[in-house]
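One structure is given below, encoded as structure tokens.
Of the protein chains in this complex, all but one are displayed in their positions.
Our next item is subunit A:
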Amino acid sequence: MSTTQDNAAQLLFPPNVQYNNGRLYTVKFLSACAAGAVAGVLGLENWLGFALFIFSTLLTSACLYLKCGGRPAKFVPGGWWELVNPGQENIFSFVLAWTLFYGIVHVYD
């Protein structure tokens, strides 16, 4: 039996959903890299850096939520968690950018 989730998903047009997901992924990746750069340049260590990552994730999802006009179900199947969730690979990208910039700015003369 179809649930409300299925019903809501049926109202979305698949090619558009795919396009949206691609754009969403791009935005999340770029924000993860930017957050890594900021963390590296500021010289944040340990948990401060990860706190910055969480903060940047929340900021990004807030901006995306505004962009959706407050109704994420119209654009992406899955509601607000889809907006907040950074991709599983973006945390590695964050760590990569963080290490790179930390190394360039603080470790090398």
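Definition applied: a contact is a pair of C-beta atoms (placed from the backbone, for glycine too) under 8 Å apart; a residue touches a chain by one contact, two chains touch by 3 or more; residues count from 1.
Going forward, contacts and distances are computed from a predicted model.
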Which protein name, taken from UniProt, belongs to the chain you can't see among "ER membrane protein complex subunit 3", "T-complex protein 1 subunit alpha", "Ubiquinone biosynthesis protein" or "Sperm associated antigen 1"?
-> "ER membrane protein complex subunit 3"
Hey, which subunit A residues sit against the chain that's not shown?
-> 1-2, 6-7, 10-11, 22, 25-26, 29-30, 32-33, 39-40, 44-46, 49-50, 87-90, 92-93, 95-100, 102-104, 106-109
